[in-house]
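Just one protein chain is left out here, and the rest sit where they should.
Chains: A, B and C, in written order; residue numbering restarts at 1 for each.
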Amino acid sequence: MAEIKNIGVYTSGGDSPGMNSAIRAVVRTALYYNLEVTGIRRGYEGMITGDLFPMDRKSVANIVQRGGTILKTARSEEFRTPEGRQKAYKQLKRYGVDALVGIGGDGTFTGAKVFSNEFGIPIVGLPGTIDNDLQGTDFTIGYDTALNTVVEAVDKIRDTAESHDRLFIVEVMGRDSGLIALRTGIASGAEAILIPETKTNIEALYQRLEQGRRDKSSKILIVAEGDEAGGAFEIGRLIKEKYPNYDTRVSVLGHMQRGGHPTCMDRVLASRVGVAAVEALMAGHSHEMIGVINGQIAYTPFENAIKHNADIDSNLLRIVDILSL
Amino acid sequence: MAEIKNIGVYTSGGDSPGMNSAIRAVVRTALYYNLEVTGIRRGYEGMITGDLFPMDRKSVANIVQRGGTILKTARSEEFRTPEGRQKAYKQLKRYGVDALVGIGGDGTFTGAKVFSNEFGIPIVGLPGTIDNDLQGTDFTIGYDTALNTVVEAVDKIRDTAESHDRLFIVEVMGRDSGLIALRTGIASGAEAILIPETKTNIEALYQRLEQGRRDKSSKILIVAEGDEAGGAFEIGRLIKEKYPNYDTRVSVLGHMQRGGHPTCMDRVLASRVGVAAVEALMAGHSHEMIGVINGQIAYTPFENAIKHNADIDSNLLRIVDILSL
Amino acid sequence: MAEIKNIGVYTSGGDSPGMNSAIRAVVRTALYYNLEVTGIRRGYEGMITGDLFPMDRKSVANIVQRGGTILKTARSEEFRTPEGRQKAYKQLKRYGVDALVGIGGDGTFTGAKVFSNEFGIPIVGLPGTIDNDLQGTDFTIGYDTALNTVVEAVDKIRDTAESHDRLFIVEVMGRDSGLIALRTGIASGAEAILIPETKTNIEALYQRLEQGRRDKSSKILIVAEGDEAGGAFEIGRLIKEKYPNYDTRVSVLGHMQRGGHPTCMDRVLASRVGVAAVEALMAGHSHEMIGVINGQIAYTPFENAIKHNADIDSNLLRIVDILSL
Partner (left out) sequence: MAEIKNIGVYTSGGDSPGMNSAIRAVVRTALYYNLEVTGIRRGYEGMITGDLFPMDRKSVANIVQRGGTILKTARSEEFRTPEGRQKAYKQLKRYGVDALVGIGGDGTFTGAKVFSNEFGIPIVGLPGTIDNDLQGTDFTIGYDTALNTVVEAVDKIRDTAESHDRLFIVEVMGRDSGLIALRTGIASGAEAILIPETKTNIEALYQRLEQGRRDKSSKILIVAEGDEAGGAFEIGRLIKEKYPNYDTRVSVLGHMQRGGHPTCMDRVLASRVGVAAVEALMAGHSHEMIGVINGQIAYTPFENAIKHNADIDSNLLRIVDILSL
């Protein structure tokens, strides 16, 4: 194993709050160990087009608190082809990059695995996604911030729901997973939570609402966008059909869930794994995602990290039922 | 004019942040002047059904900062009928209410005018709506909070827009008015603002976007929901049609714009007009909305307050054009 | 063991964000299991004076998001005496309370242990304190919120620090512990963190600052209030003495760190342990604090929970050194 001299860092896939904290940690740690650092803009696309630049201490000053990613992110079709990856490798050589830290999710690691296998360049990954859908870490960078963004938005919606005794159906992110819906539903005091992992029982929902209608109290339903019964608009339509006079409103929180200043937890997580990523590369690791499990740094091979596993905690589901009584 | 002894207070129409600050001010001021205060729940509906209760100092403790309205709000069809209003008047008599403060918008004042004319009960109104669409006050209670809610949401969206070099089309409240869109557009650094008061020039918009596409920079469009060219989804469809490969996203901010803790400005405004409302009733005023114009309390007859007048400041429109260059 | 019919709930010691979420969970869970619930105001003081009242579903409506505690909190000297505790027990009997959930910290559990031993009444505790200084749970209710409150305040201070190239010395809570200082320091990108668990090396600090002075860059020091070298003002004095011309400012964040809306994490934690507390009492538990360790509900005898153990993660300390390079 050749000694590492220059670490390239990139973000890829959807952006998530805390990616900048992670970039900062990678850069500062590399400099701390007297390594060079090369920033790569727009993920694999920038790797191919050669959008690389040297980073120093100042490159990451005053970014720990910013949402989004200063390295930008993009999807790259070309990187899926051997020719595209060949171009990317040449650019890395040109800039002297001999190891990589990729920050992102499933797609980021899939690309990294293939690329590392083809060219023998060591790569470690950091879990940067709001979806918390990766094995090998208790939490992904951005998840905690997204949860708080949702909860703050639902708090505002509740003001209106309470004032009007209305039912609000709020759709939150989660195409394949109810993780965001589940935690924000508990935290927002939602009356029911509809997620892809469980079969939505529309009849039971009606019954619960029927009671709410009699009580004239406000109600909040949280629906994950990927719920198999449909998104918030479809659920709203079904309820309207059943109870034409019920005062319901639909709100789709949308892209604001991806942005915003990272929370303390996301910044600390990003900082920890950013430091660990550089140290892992120096210690000879590759093909691994660096996460935190039970408070300890954990190294998970890419192939395991990206195996989805909808791990809905049934205890949390039970809590929704009890508390929304 | 008989001396006033018991003031009833109610909120009506859409809720807005700061209504609670106004309620608090009305209650405390009435008590200060040794008057009684009666809370009326759910606006005119509660007046008819007799949902009235005496309020004291404690009734409004610790509410100055809360969104929504502790008195709740509702629409009432029955109040549009003479029989409904007759019932309402009887309930007021029963509780000894001899003057009213109604907090709301256009519909609230229309109802108040008719009711006051029919039964000779003095009523003054306070401008509680996020739309800022009333004559007789520079700002309505809740408008400033809504502006900040929008701006904070767009700040988050911009994080993602910047990271992906994307175009975001953000729809904000304003069925008949571009007031929210205009100010939040300036404050968010939007590239263009589409409002009902001006004819949307889609060709000019395309041209501006074409330039953005070449620059690979992010763009934010703010669209008032009542724009005559359609809401955000329709604008998004038109752009997609013209530029099929353009990376655009649509976000409709929705009901969260009505909630949240009132800003300092909304609380101060609500407190000022709340005090003035009680003092106005004591001084024999009626049929008037109490607002603030150029920093001074202003009294406007209901019929003038509710005459809409889309008063878009052409200077602000000009600023959008200059700054989004 | 007699069957439990009526659970009393109280908060005690310093308030922390999320206590209301915990109260709500205890009340709703008890009702779910057809138990009665009795609220006790002002902790042990209210127990003695008999400030008890029955709670129902509505008692905890719309509080999940509120800071502070609706049950209020107080210190009680009288409860430290056998006579005081005797009075308290009589009041509980009078209201039919046959089990207790106490929410608070060290002092709360010490009192609970003695009381439960004397009168045989089952008591479980929930960790409600911003200090995260209890054994038996990874996080206490309120800690995550306090971390975010500090981080948001330091973000604001950094704006000014950057604009003026100034050194800011920010004091955060933590009389005996640097836990808040450590995590917020990492999250805020602080140049140094001064905590009671490690000997503050003023010379090393000077050297780091000397470099900052030459670079003309801004610097943030985070000082735990209990640091053995003194609080922020004392550190500021020492620096001023050494570098009379250095532009330094001191800011003590103070009591705002205890308030504010709980974060999603604190609300979920509070909800989980609140449900578990009632179920634990029903299952015959007593003398235990209910926490969450590695994502699982954990039961810890009071005597272990309250044994302090300044458990500073040396890995986090190392991260500060690396990242502030």
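The rule is short, and it goes like this: contacts are C-beta pairs under 8 Å (C-beta built on N, C-alpha and C of every residue); 3 or more make two chains touch, one makes a residue touch a chain.
As the structure is a computational prediction, the values presented were derived from the model and not from experiment.
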Wait, the hidden chain, what does it touch out of the ones we have here?
-> B, C
Among B:Asp155, B:Asp176 or B:Glu234, single out the residue that touches the unshown chain.
-> B:Asp155
Which listed residue (C:Phe79, C:Phe115, C:Phe139 or C:Phe168) would be found touching the missing chain in the intact complex?
-> C:Phe168
Give the residue, chosen from C:Gly67, C:Pro196 or C:Gly291, that touches the chain omitted from the document.
-> C:Gly67
Which residues does chain C use to touch the chain missing from this display?
-> 11, 15, 17, 19, 66-69, 72-74, 149, 153, 155-160, 162-165, 168, 249-260
Against the hidden chain, chain B presents residues 21, 24-25, 28-29, 31-32, 57, 61-62, 64-65, 138, 144, 147-148, 150-152, 155, 158, 162, 183-184, 186-189, 217, 261, 263-265, 267-268, 271-272, 275, 294-295, 297, 313, 315-316, 318-319, 322-325
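The rule we apply is simple: only the chains that are shown with their structure count from here on.
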Using mean C-alpha positions as chain centres, tell me how far chain A is from chain B in Å, no decimals.
-> 35
Where chain B touches two or more other chains at once, by residue number | none
